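Everything below concerns the one structure shown next.
The complex appears here minus one protein chain, its other protein chains still in place.
And now, subunit A:
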Amino acid sequence: MSGVSVTKDAQPVADDLVVLSNVNKHFGALHVLQDIDLTIARGEVVVVIGPSGSGKSTLCRTINRLETVDSGAISIDGKPLPQEGRELARLRADVGMVFQSFNLFAHKTVLQNVMLGQVKVRKTEKKAAETKARALLDRVGVGSQADKYPAQLSGGQQQRVAIARALAMDPKVMLFDEPTSALDPEMINEVLEVMQQLARDGMTMVVVTHEMGFARSAANRVVFMADGKIVEEAVPDQFFSNPRSDRAKDFLSKILHH
């Protein structure tokens, strides 16, 4: 039932960056990830959608091992995810993560938020880190807020800072865990625009979202999850106009017509 085969037309055959094979996870009695197989190629934008409780956030969080898995293997750029420790920390530095609730460091200014990982993890010199942080903040359109604390910013601004903070590490892949779900409607677009720019620039992205417009316009592939399984994978056009599984048809009929 899982793995309706993917047709990637006009996609160069790129190397695989993130590979999940046969991943299983339980939360107590709940089998939240069931035999997940997913391969994400370098430069690909994969959007994961599905009803809440389908395991899509958990899937996203297993990729940098914020959630451990019970069985199966996950590898990033050819290297299997190591156990908790220095190895894993090094690998996480290459995987950018953007959270639903932003999670900016509350006791640091916006600029410090974007500099901290560079200085403490990458051991970049302070001057260079600041230059880069300011450039990134300009790129996401919050350059003028650099010296404020996160609590002084709007949700949309905070999430853009969070994206800049992740980008400052020069990640190989960016994970977005429902990046716009905690935002007021008028702020969603400013975040999505930054993400679309990122996608156009060729960043490898895994995006868990409810924004179907973003999935349509930016995704190379849509992964539809329900009840802990990947039910369907397809290019966006095909998925939205002609879903194959009943579960996806049902889901789309509920969200697209209201």
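Keep this in mind: a contact is a pair of C-beta atoms (placed from the backbone, for glycine too) under 8 Å apart; a residue touches a chain by one contact, two chains touch by 3 or more; residues count from 1.
Rule of thumb we're sticking to: contacts and distances are computed from a predicted model.
Protein name for the hidden chain, per its UniProt entry and selected from "Potassium-transporting ATPase ATP-binding subunit", "Pyridoxal 5'-phosphate synthase subunit PdxT", "Amino acid ABC transporter permease" or "Sarcosine oxidase subunit alpha": "Amino acid ABC transporter permease".
For the chain left out of this panel, the touching residue among A:56, A:165 or A:247 is A:165. Considering the whole complex, the residue from A:19, A:116 or A:235 that touches the absent chain is A:116.
Which of A:90, A:126 or A:200 touches the hidden chain is settled by the complete complex: it is A:90. Although one chain is not displayed, subunit A still touches it through residues 64, 66, 84, 86, 89-97, 99, 101, 103-107, 116-117, 120-121, 149, 151, 162, 165-166, 169.
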